[in-house]
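Shown here: the complex without one of its protein chains, the others still in place.
A, B and C label the chains in the order they appear, each numbered from 1.
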Amino acid sequence: MKKDVFTYIIGGKAGQGTKKAGIVAANFFTDLKREVFQMNHYPSLIRGGHNFSVVSTSTSKIFSHYMKADLVVVLDQRSYNLHKNHVAKNGIMVFNSDKAKGKGISIPISSEAKKYKNSDLIEGVAGIAVLAVMVGVFKKKLDEIIKKEYGRNVKDNIKFAHTIYDAANEKIVNKIILKKGDKKFANLSGSEAIGLGAAATGLDLYFGYPMTPSTPVLHFFAGNGKKLGIVVVQPENEIAVANMAIGASFTGARSMVGTSGGGFCLMQEAFSLAGMVEAPVLFYIGQRPGPSTGVPTYTEQGELLFSLNPGQGEFPRIVASPGSIEEAFYLTAELLNLVWRFQTPAILLSEKHLGESSMSATINPSKTKWAVPVMHKGGQYKRYLDTKDGVSPLLFPPSKMLIKWNSYEHDELGLTTEEPELIAKMHDKRLRKQESLVNYLKKMHTINRFGKGEPWIFTFGSTTMSVLEALDYGDINMTVVQPIYLKPFPIWELEGYKENNAIVVEQNSTGQLTSLLREKAGIEIKASILKYDGCPFDPIDLASRIKEVVKVEC
Amino acid sequence: MKKDVFTYIIGGKAGQGTKKAGIVAANFFTDLKREVFQMNHYPSLIRGGHNFSVVSTSTSKIFSHYMKADLVVVLDQRSYNLHKNHVAKNGIMVFNSDKAKGKGISIPISSEAKKYKNSDLIEGVAGIAVLAVMVGVFKKKLDEIIKKEYGRNVKDNIKFAHTIYDAANEKIVNKIILKKGDKKFANLSGSEAIGLGAAATGLDLYFGYPMTPSTPVLHFFAGNGKKLGIVVVQPENEIAVANMAIGASFTGARSMVGTSGGGFCLMQEAFSLAGMVEAPVLFYIGQRPGPSTGVPTYTEQGELLFSLNPGQGEFPRIVASPGSIEEAFYLTAELLNLVWRFQTPAILLSEKHLGESSMSATINPSKTKWAVPVMHKGGQYKRYLDTKDGVSPLLFPPSKMLIKWNSYEHDELGLTTEEPELIAKMHDKRLRKQESLVNYLKKMHTINRFGKGEPWIFTFGSTTMSVLEALDYGDINMTVVQPIYLKPFPIWELEGYKENNAIVVEQNSTGQLTSLLREKAGIEIKASILKYDGCPFDPIDLASRIKEVVKVEC
Amino acid sequence: MSADLSTDAEITWCPGCGNFGILNAFKKVVKKLEDKGVDRDKLVISGGIGCHGKIIDYVGLSGLYSIHGRSMATVQGIKLGNPNLKVLAFAGDGDAFGEGIAHMIFAAKRNADITVVVHDNGTYALTTGQFSPTSNKGFKGPSLPQGNIEEPLNPLGLLLEAGASFVARGYSGKIDHLSDIIVQAVLHEGFSVVDVLQPCVVFNNTYKLYNEITEIISKPAENFEEAVMLVKEFRDRMPIGVFYKVNKPVFHREFYGDWNPVVDKVSRNERLKLIEDFV
Partner (left out) sequence: MSADLSTDAEITWCPGCGNFGILNAFKKVVKKLEDKGVDRDKLVISGGIGCHGKIIDYVGLSGLYSIHGRSMATVQGIKLGNPNLKVLAFAGDGDAFGEGIAHMIFAAKRNADITVVVHDNGTYALTTGQFSPTSNKGFKGPSLPQGNIEEPLNPLGLLLEAGASFVARGYSGKIDHLSDIIVQAVLHEGFSVVDVLQPCVVFNNTYKLYNEITEIISKPAENFEEAVMLVKEFRDRMPIGVFYKVNKPVFHREFYGDWNPVVDKVSRNERLKLIEDFV
């Protein structure tokens, strides 16, 4: 069993600063050169309800939060009730005795907070003070942390923190000394990784209309785009988003859009347009539980199949999903490069669990490519020149040459055609581009394999992190196979697997990856472990489900 | 080889009445109690360009037009050039010598027409006059036809027709006497069949925004809805179309929408909404070559995969495609019934070739069902009652009970939930509905089989008609298997087929049915015959391609 | 339906949110309508997605909790399906004037007999406060931290131009007045819109401003031009009340008069006969 994991949960109402407290805790662990994984759970509301943040930390690689915590701090009764079973053996529950009754250590957090203005917002600070006590941090260090992390009302915050610190110090006995790790990592959210990956490859414009859980990428660029030279536009709706992005790509601007499933529905016509005019645009989809509005702030992987054939008609489509926050960085970069290499739209498929969690990551930006297309070399320009690999050179305005992109079927110049032979020929050109794409991907890293042992576990997207942590936690030796690319599906990498036992872990109710593996790669799947209640897997639960399934089915 | 087929082609500019002439010819053959198949080819423009209509007729069942004609009448040079190779051995080419040069029988159609007003529109009548001569119809009968079919300017038309008749009579030697058949069929277009099928099952409202090739269904209801009690609404865009239809279904109104691929892109968010609120709405997609605007007035089957997983998230989806115009009637009726039985959206997937062609059909309206849902029986009403088969009884306003449909994940009453257990439970409810649907379909006719012999030919949609005619024409004995339902895919019906040789015929460039058969049903496909130039198969060509492929691959 | 129009749903608006005012006003509306003979079971509601949309969970009336920007299309469908029902769509400013603006304009143009109540808080609140179509220039939100660079729309002016036959503005801080307006809107036969000034205490707290500048007008404008002028005032003085009200042909009646698709449905037998005639 994995040693040295320390988990901290802070729960309360939205607006009480639980997420902020989680971030502060994560930064604190990071300063200890430990690795962290932070997951934020929140309902779809602005104030009230129940939010919580879980931070798990370890001196070695950690891929998931745990739902058994060494320290739980809850600010109200609802949080108490929800988390009372999340206290680990030897763990501690600290609750706000003004707003909750229960077992554990009681501190009158609210009555202390009330002495200050913004009494509600201040309560999250109590969580940090309690954490400081628990892990043996001195008040001076606590003051520093508060100064650094809470910009406003520093004095009040410190005074309040001290009161809570003293109260907790009296009551907490089982203190824990956290071992220091040996490397200071960056603490990165999935959304930041995506933004940075696109920036590294040369993104020029990001278009987005707010939609959870893709919004943090929009906000990332809004906050950081300026110095990177990236323009962020929030138009009137998703249709405008996608069509503007295509327009921008016509000028040679690297453009990207972000949305969730519902917004992507509205972009499909433009997705098909991109396929036809051969516009290089990257579409980011952050998944949440569906159908329809579903559960906007939760996580799911219910849109794998939905994302494989969007837009009417036949054209090369690329879909890939990152298995970790680091991979989110590299994969975003690679996809932006690919859309320019092959002039066809691609989907970066991810989930709330990746986009809105953060973890320790090492990123080497110089490992990315700068998206550079095949450019016209001279002579008469034909936008849809029928080349061997199907990829026609690009040229951008202003130019003395005619550059015509066309949503109708067209000839090489881009003029509309209704000639049967030409229609077939242009289908063939796009098909060849599809083949070239497959050949290109064959030379790339399209599947991750982790560990050794049988049977194999297939998974994808952010669930990969849950699986890796579960195996680590449960001391399970199995090979984890994660297709990064879902379209074209890298069957060439999977040919060896056919004879074997395999199970699948994924977060949806119909087993979409399971179908894909069976249908595309002919892999016999013994069992699928599914979760579709909107919450990510807990590695402890998942470890035991894996053991169980392997025992019974394999 | 099939006997007794007579084929007539009339070609000219859009606006010259070639399609009308085709219809008149078809009606004439129908009056002879012969069977007919009429295909109309036209570019995306209103006047000019090149239109043609082909009518093939036989005394026995006929499933396709032929592109070798016994009589070709062309009104201009472009038509002449395009059709000069479409003249059968012993066939006749008649051309308008005012506008074309070539071999065959020349008649100065335009200079004769110029003597009348609407000189352009009148020229199509010449085609009928020539046909009359060719098949030995007397002038008196011709007059009757013109009176019946051409409402306006009857006198001029008759006078003009006589002049042409006389000119042709002089020159045409190989006249043909058409044998009479023994049953007078209705002459029905695919779009009419769809409209009638929906009407028979109880359709109340049809919502549509014009888009070729789905528009004829809109026009059908606009022209015939009133007496049937069917309301036709053309809103501002496809998003309104789909959302209004869902709103209407809330009142218990049977509603349906129609569009093509590009418009359906815009409806996907509503499709998912229908999945979540469990709204019974039927979506008709008329396919044309894509991607994007593509070739609006031509035919293709490039959107099979696109139509299988539309809309974000997981919910039961139904997709089916009719293999003949008769089947279009029954299947539309059955799908409207199914969406009400299972409260989930369905897609009627078809193509321009079905929607805009017409053929002899026998229809028995009383064989359809009247769409009646499971209704609430009394007691407290729960919109999303968690029943054994997943189907919750319906109730319509006005009612003293609360009826709440909800796009968010919800409890049984329809109130929003963010509770993990309830989220999972509601996924399970919808999954059970999916199972119930499959069980229901297992008792239904989900696959057509025609003929005997090996290897088997798989096909779907309107291509079924081309295949049947090709086998008939080529005297080929093979079993044709046409999955009517594409989702849920009737693998239970296909289990026996696994060991065998099989080929696929479909109209797209990537072999989408081929993939589906391989992936879903594990059927080994030896070869696929694909066509993707926007034109339907010609049975003569197809017969030889089939023979060739079977020889080489099977 | 519970007598007090409540449901079991927990209310998750922020304390002090202007949406409470709208909820309370609406409950009064239902009772006032009942006094005027409109049964509550004939009143069907819909809403978009956003803070505003939650009202659908909180009001004990039948309806369809729709998607972002579409509740106006949803209720048009409901009305066309069964014109005996009175339909009312709640919408946010992002919902009605952003994602769904086309439906608003065309509902007004065709004078669909629906009522739209817009919870106009000048922000996309539920998605954490981005600028919306009615945000002021300079409004700072997370997608444009340097401040909104666009002028706000004048949605009521737009809808008047589009042909709206009933245009009003209310304020969630004046509940009785607001409920009066909504009652009139529902009773009006044709397209009616009530733009409700709704302070969002977290992202756009306008209570103070609106308490100062709102001014109840006593009667609608005399004519269209005057109404256009009235709706334009939203800086120093913010008139609230019914600005414009006119009788015009109503969509579903122009379409099929008094006929009702679900009530007056043509029988199966009759239809089968007609179909047989056709083929």
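The definition used in the following text is that a contact is a pair of C-beta atoms (placed from the backbone, for glycine too) under 8 Å apart; a residue touches a chain by one contact, two chains touch by 3 or more.
This is a predicted model, so every value here is computed, not measured.
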Absent-chain contact - pick from A:Lys101, A:Lys117 or A:Lys227: A:Lys227
Option touching the unshown chain, where C:Ala9, C:Ala162, C:Leu187 or C:Val246 are the choices: C:Ala162
Contacting the left-out chain in the complete assembly, out of A:Thr416, A:Ser515 or A:Ser544: A:Thr416
Chain not shown: contacting residue from A:Ser60, A:Asn174, A:Ser399 or A:Asn439: A:Ser399
Hidden partner chain, residues of chain B it touches: 15, 43-49, 208-212, 215, 218-219, 222-223, 232, 234, 236-237, 262, 292-293, 296
Residues from chain C at the interface with the omitted partner, ascending: 101-102, 105-106, 109-110, 133, 149-151, 153-154, 157-158, 161-163, 228, 249, 251, 254-255
Residues belonging to chain A that touch the chain removed from view: 186, 188, 192, 196, 199-200, 202, 204-205, 207, 224, 227-229, 231, 233, 235-237, 239-240, 243-253, 255, 269-270, 273, 277, 361, 363, 365-366, 370, 396-408, 413-416
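Keep in mind that, in the parts below, only the chains that are shown with their structure count from here on.
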Distance from chain B to chain A - Cα centre to Cα centre, in angstrom: 43
Centre-of-Cα separation between chain C and chain B, whole angstrom: 41
Sites on chain A at which at least two other chains make contact: 43-44, 262, 292-293, 296
Residues of chain C touching at least two other chains: 49, 65, 67
